[in-house]
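So that we are looking at the same thing, I have put the structure below in structure tokens.
Note that one protein chain of the assembly has been removed; the remaining protein chains are unaltered in position.
Moving on to chain A:
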Amino acid sequence: MTQKLDRLKETPSQTAGPYVHIGLAPGAAGFEIFDQELGRDIAGPNARGERIRIEGTVYDGTGAPVKDVLIETWQANADGIHPHPADPRASEVEAGFRGWGRIISDFDTGAFVIETVKPGAVTGRNGRIMAPHISLWVVARGVNVGLQTRLYFADEAEANAADPVLGFIEQVHRRETLVAERTADGVYKFDIRLQGERETVFFDI
């Protein structure tokens, strides 16, 4: 006999279901209840850096848009700093920069829009620089555990080529599933494919 490790088990995940908006974005569900809904303003009014708009759609394995998806985003500011006590430079983050957003797709088309500022590069493990990226967490009806992925920027080709996370993707052609295409000044397009052809890379972090 040995001593017991005595660790608790993580609470198991369950799907967010089709009515996730009631709890996390009641305005989208069709009613106003809270004085302020959280996650509507990622960067705030004082944010440094380039204002950008990311447009996209999440598709299922049949190619149909997922119209009841909810996406949360998490990113550093334009200087690569996260507004969180674990970041040693957190005090330098501009007032009002939240770094976190909650994005609802359109119920009729499935299209979503992320409005924020372009993040700066962040130092990764072993001092390696990670290319500018936004972390995404995708939940919906039919998704049993939230899916984690990252969004990189096509106009950061040099940084992307040196990015350690993109570099871990063995099938080189799959890396482009994480790269948002620049379609106009300050506008990017980023689709997520849950399953099948050109399936987006998802992470176990």
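By our rule, a residue touches a chain if its C-beta (ideal position, glycine included) is under 8 Å from a C-beta of that chain, and two chains touch if they have at least 3 such contacts; residues count from 1.
Keep in mind that, in the parts below, contacts and distances are computed from a predicted model.
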Chain excluded from display, named as in UniProt, from "Protocatechuate 3,4-dioxygenase subunit beta", "NADH-quinone oxidoreductase subunit M", "Na(+)/H(+) antiporter subunit A1" or "Light-independent protochlorophyllide reductase subunit B": "Protocatechuate 3,4-dioxygenase subunit beta"
Chain not shown: contacting residue from A:22, A:111 or A:154: A:22
Selected residue (touches chain absent from view) among A:52, A:117 or A:143: A:143
Touch residues of chain A, complete complex, unshown partner: 7-24, 26, 29-31, 33-36, 38, 60-62, 64, 66, 68, 72, 74, 76, 82-87, 98-100, 107, 122-127, 130, 133, 135, 137, 139-148, 150, 165, 168-169, 194-196, 199-205
